[in-house]
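A single protein chain has been removed from this complex, and every other one stays in its place.
The letters A, B and C name the chains in turn, as written, and every chain counts its residues from 1.
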Amino acid sequence: MNIGIIGFGYWGTNLVRNFANLKDVKLKSVADERAERKSALRSLCPAAEFTASADDILSDKEIDAVVIATPVFTHYDMAKKALNNDKHVLLEKPMVSKTDQAKELIELADRKNKLLMVDHTFLYTGAVQKMKSLIDSGDIGNIKYFDSTRINLGLFQPDINVLWDLAPHDISILNYLIKEVPYSVQATGVSHTNNGIENIAYININYNSGFIAHFSCSWTSPVKIRMMLIGGDKKMILFNDVEPTEKIKVYDTGYELKTDEDKKKVLVDYRTGDIYTPKLDTKEALAVMAHDFVSSIINGQKPLSDNTSGFEVVRILEASQTSIKNKGREVVL
Amino acid sequence: MNIGIIGFGYWGTNLVRNFANLKDVKLKSVADERAERKSALRSLCPAAEFTASADDILSDKEIDAVVIATPVFTHYDMAKKALNNDKHVLLEKPMVSKTDQAKELIELADRKNKLLMVDHTFLYTGAVQKMKSLIDSGDIGNIKYFDSTRINLGLFQPDINVLWDLAPHDISILNYLIKEVPYSVQATGVSHTNNGIENIAYININYNSGFIAHFSCSWTSPVKIRMMLIGGDKKMILFNDVEPTEKIKVYDTGYELKTDEDKKKVLVDYRTGDIYTPKLDTKEALAVMAHDFVSSIINGQKPLSDNTSGFEVVRILEASQTSIKNKGREVVL
Amino acid sequence: MNIGIIGFGYWGTNLVRNFANLKDVKLKSVADERAERKSALRSLCPAAEFTASADDILSDKEIDAVVIATPVFTHYDMAKKALNNDKHVLLEKPMVSKTDQAKELIELADRKNKLLMVDHTFLYTGAVQKMKSLIDSGDIGNIKYFDSTRINLGLFQPDINVLWDLAPHDISILNYLIKEVPYSVQATGVSHTNNGIENIAYININYNSGFIAHFSCSWTSPVKIRMMLIGGDKKMILFNDVEPTEKIKVYDTGYELKTDEDKKKVLVDYRTGDIYTPKLDTKEALAVMAHDFVSSIINGQKPLSDNTSGFEVVRILEASQTSIKNKGREVVL
Partner (left out) sequence: MNIGIIGFGYWGTNLVRNFANLKDVKLKSVADERAERKSALRSLCPAAEFTASADDILSDKEIDAVVIATPVFTHYDMAKKALNNDKHVLLEKPMVSKTDQAKELIELADRKNKLLMVDHTFLYTGAVQKMKSLIDSGDIGNIKYFDSTRINLGLFQPDINVLWDLAPHDISILNYLIKEVPYSVQATGVSHTNNGIENIAYININYNSGFIAHFSCSWTSPVKIRMMLIGGDKKMILFNDVEPTEKIKVYDTGYELKTDEDKKKVLVDYRTGDIYTPKLDTKEALAVMAHDFVSSIINGQKPLSDNTSGFEVVRILEASQTSIKNKGREVVL
């Protein structure tokens, strides 16, 4: 199988390194409009051709699968062309910037019988895999809330706001871990630049069952926080991604509600117990993702981070954007 | 000056200890309807009388000032009676449960020429005092955001939700540090008990200048987080109240916006520099507050935590409550 | 049973509070040569008499048991007098300053059939009790090393060096957890004051089996560290006493040695696994210790922190002192 990668910036470099190391695959070409990236490619992967034109890859008959790591506003056109040219497509997150585009691409991929996958790398980390197995086993109980903070002094993106930049990670993890379908979204945000692009934003996602998800995103924090709390009625999980090894802690903490008939008030029984810090798989998530892309093509199976996941992330981001522009009004999904 | 304290529970015990140690003051009586609290008072402050009836204190001619540390729904009636009986009043936070009540009490205190003060203890901590002086000195620059997280496995209150329980601390700090008047409030929350009292809630407070404040409150977190981020355009402050001594860190971190005329895009200059962890005053905040109450009465001056502060907290809580009940709709203040 | 406490300073205050709360016991008198401590006693425990003379307590016929919380150089004389006057004795740590004195007191207590106990409070903490049960259960395997760091900016003691001040805690824990008898001691220390009293010191305790214990003590650290590592060949324990709740972590970490016959070198199999943070009992250790003293007297049983433990601590401190004065020479016990 021949692979082409379009976009050889910061993330593209990681993709090149991982696809170059993959078995059963040849990284044939890499495209980046900045001609000066040619020498970087030569030292990283001398066997791959460099081109300044994405079209060279999109129209290359020998290329079976295309990885697209360019700014999000280019995703739709490139992916469409690639699919029309009978290539499998891996899109970086977020998939596209509009739900309609996502839907159209998914239908096109179905018609063409090609794999259209979205790279939500986090789903392949040892930490998320561990949380998935903990939740699926029933150990955590019924999940009551999900609260994620992803803030640091980050690069202000010129074309997308902080939600489209940072929240795809957390929303894709949420959707992967929680099966319930969200009901509505509320979001607020503020821009401290004169281009109106939000650098701080908050999202609430509401569910019929009373489960609630909250996201806090910022490019303007002096400290780097990557923290997720997931509370079940049996146990609770803390995922602290800035910890080098002890990223997941499972707290045997909870409360039980009892009805006090006479006094007609809620009695809450608290419980705090042991903490369990599981060992995590330390394989590089991007390598596992790249392997999933290739093996899903070969075996004709659905990848873990599939295009439904990509679509759902776009749907929630789009609704959040609408809510922000309407001063936090609830947007039913 | 003779003092009476009404409510001798967890917090009332701290109040008794501090008022008993205060100079120029006599703690004359303590009231609590639970008669069994009498022995606890005898061992803590043998000189004070115990009564099971708040009215004994409210109508005691010899008592000059009353401290009210009972559930919030009782505050209005008790404070009104105390003021009408020509006593100075210190109310625990939150002041009352309705803006109208707050206004009425403030006017009554004015007419009676008595001090009506609200105990926002946090304003008297070394940490908040240090932040106040840093911000007032101009070192932090124009404040752009305020983000506070106050979560732990907390006691579910039977009569008030998590916002009324936890947010008064953070809102009073916000109002103390930031002079700009808020424009509107949005809040969401969820109850995981069958009494409909929210145990998780989020508030956004919006301002005309683009400054934004966000609060995250929960009684159902497995970990205790007490963290506040305040971002200026010169420096940023992290207030981590669970740290035993290094509670305040000042980051010489920021970004400057430059306009790139040709490319019509925002250029951001990032700066990360040294961190400064100031030594903080370690006097017990409650002792300083108690002293402020007494000396403000004696000297006829305005206390640091005055009834305007109390009123503003109630106003924002009330608006938040309205927003929660309306699915996060913006409530203009 | 009537109790007398001699020494009403910082630690004596804690003792008074705990013995005053104990059932089946009356705290009859408290002695402190500083007459001004009388008023402090009156507010803390109005029922107890105050005296400026220790002898009033030591010769009081009505007093059954004496708690001695004075400087260590006074312990021997006071305890001897108390035992001769047929009183049970609880000595603060370190028991005495010489092994001979410890031996003499133990023999005297035996002859008088009185309890002579030493207050190594740490043995009664939830953390040490948890480590004891983990080690005794065999979960940790054969213990290979014990490494303790106890440093902070501490009060320079005028009469004893940092070892006699801080190391009794750690040595008593070591002796409680590990059954093997130590073989020899080496210690080094340095004094940065002109009185020659060491403010930094290190001890090594050697054992025939290859087990090793190391202690690091300092009054001149800018940070407070209270950390103990205990390594077994199955698991390892980290005891971090400055953590508010997560004090004990059990690491499923280890290595297995294999002999590679051909290459004649050691092969080491590493293993890192899950971490387990057990919930700890949070009862105040001093209250449990006080109860142990009284119930051991009543029931005629051996307390957990007995005088053998007290003797062993003195023996190791004395040998360490000798080693320091001989430039770190090994002192066989």
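The rule is short, and it goes like this: a contact is a pair of C-beta atoms (placed from the backbone, for glycine too) under 8 Å apart; a residue touches a chain by one contact, two chains touch by 3 or more.
Just so you know, these numbers come straight off a predicted model, no measurement behind them.
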Which of B:84, B:133 or B:277 contacts the chain that the document leaves out: B:277
Selected residue (touches chain absent from view) among C:236, C:294 or C:319: C:236
Residue numbers in chain C that touch the chain omitted from display: 144-145, 147, 149, 151, 153, 155-156, 158, 184, 186, 188, 190-195, 197, 200, 202, 204, 206, 210, 212, 214, 216, 218, 220-223, 229, 231, 236, 238, 251, 253, 255, 257, 259, 265-266, 268, 270, 272, 327-330
Where the unshown chain meets chain B, residue by residue: 246, 249, 252, 272-279
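Going forward, only the chains that are shown with their structure count from here on.
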Computed distance of Cα centres, chain C from chain A, in Å: 53
Between chain B and chain A, distance of the C-alpha-averaged centres to the nearest whole Å: 39
Sites on chain C at which at least two other chains make contact: none
